[in-house]
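Removed from the display is one protein chain of the complex; every other protein chain stays in position.
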């Protein structure tokens, strides 16, 4: 493991940032282009994970374990969020026989 | 003794006001009368005690500081009183005549529903009037000044259910306000110039200033404007005749004897300032003379008994201002004193007649009351002779002192004054003859109910008649071997006394001329209204042009209406219709309208499409990031 970790020293922090930005943007695109609620939900997970990775990278960079603890908390939160979110989607499907978000257009005046 | 008792004098009427005001619905009428009159009587007794105290003392000025009222920066205004010969005389007039009129009111107002309210207001008036004359600085004087204006308003509109009376009250209030503004500005200017409003600090400083200095002239003119409003001088006198809408005792107390003389008191108090402003003095003399003349001419043709007396009051006030203008401060103040006696007497007498006639005030429906109202007739006759200026009654001395000073100052003013005296004698006797001699002209039914007033009303008449007869004796001029007691007394208050420089022959001649004028007027009135039994025509008949002008009061109300009220109305209507309704309302409604319409448009953005919302969110985030990026770069 030691030699593996030491090789990382040659990867600039910038590249981590770019990778995370790209993945995050892909998540955003997924949210924007898809209509399936579950896929949108997955795109959100994608965004969360990109942020997790970035936090870890910075944690290593600054030699501060707090960043990784935060990632741990985000994972716990994501688990909770997924449980509740999927429950909501199940309820929506039960009521509308669909998980197309365009069906949910009552959110207006 | 003065220090310890002085504050009680205004406090007692205030207590009377509070007690009567709170208990006006529960107390019996006799209790209200006792409290109201008793408070003023107590003040009168105190005033007499203090008066003798003062005359026995070598010190003539007693400042009494009650407490510090306003203290801000270099402005210190204590609530303090000044007891000196001038205020001592005023205290005696106010409380003495005030008490008599309170007594009279017990009889006059006996059947009125607002009996308690009336006495409360009267006591409040006495309180404010005492504050006015006792104040040792212009601000305390101003409190009283405004307070008496308020009481005047309340009492003119006492029968407020009659809308004419209520608007007369408003008129008085508004006209007084115009004057008050002048007074207030004058006080501000005094503070600005002398750094204080205390009499004791202002006058010594002023004495060292150059006569005719611009500041002094401006101050005195502003103060005079204030006096014009309160004391009903041209051009602000039209409220006083309308003020006769109030109950007659009010007319006697406020609009003849006390409040309207506040302006004269104020100028006499500030005589040091006025002596330094010859321009202002000339203006005062001219306005006073003009007022005296105009009011006397109007009084010639009035048919309402109270209106005659009202215009007579305005005319006499004009006299007093003439006296002030020509520097006869003591003469003017002397006239204030005698006028308070005989005008209060005349008003109360007129009230007695009105009471007897069951609230009939038109002299064309009177006549021949001599036999039925003996005491009223006799006392009013004394008052009439006094005001006409026949010796040895009080009016003769005071009026002739003013006229003599006027003669010394300017012959034209003297001539007009003399002519006015002639007119005064004429219209007063005309009023007397129309009311008391000849045949009764009212309905036969009403005649049976005519009766002399109760004793509580006639006794004040008798007391006042005695005072009107002998009141002149306190200031017998040197030409009759008198010692001019009042003049010497008032010098103790720092009021300048200008000795006449005329020789005794001229003085006697002047007196003879004025007495002659009065006698001619008496004779003319007698032939016209007693021998020929002339009765003024009713409103429908035609009058000569001069009589018409006089009867319609020089159309002054109409002129004011045309040049002030109407343009103001038109202006207000313009602002109401164009500025307020179109511009301001339009602006406000426009904001509401644009918000509504804008929301109607924006609402369509809320399509309910979640995808659209997310799009917008992303664009928002992009915009934020861009902004941050640009601000960093």
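Quick notes on this one:
First chain written, first letter: the chains are A and B, and each begins at residue 1.
Everything below uses one rule, namely that a contact is a pair of C-beta atoms (placed from the backbone, for glycine too) under 8 Å apart; a residue touches a chain by one contact, two chains touch by 3 or more.
Definition applied: contacts and distances are computed from a predicted model.
According to UniProt, the chain absent from the figure is "NADH-quinone oxidoreductase subunit J", selected among "ABC transporter substrate binding protein Branched chain amino acid", "histidine kinase", "Spore germination protein" or "NADH-quinone oxidoreductase subunit J". Residues 1-19, 21-30, 32-36, 38-39, 41-43, 45-46, 49, 52-53, 56-57, 59-61, 63, 65-66, 68-69, 71-73, 75-84, 86-91, 93, 99-100, 102 are the ones on chain A that touch the missing chain.
Contacts to the hidden chain, counted on chain B, fall at residues 611, 615, 618-619, 621-622, 625-626, 628-629, 632-633.
Everything below uses one rule, namely that only the chains that are shown with their structure count from here on.
Inter-chain centre distance (chain A to chain B, centres taken as mean C-alpha positions): 89 Å. Of all residues in chain B, those touching chain A in their complex are 603, 606-611, 613-615, 618.
Against chain B, in their complex, chain A makes its touches with residues 28, 31-32, 35, 101-102, 104-109.
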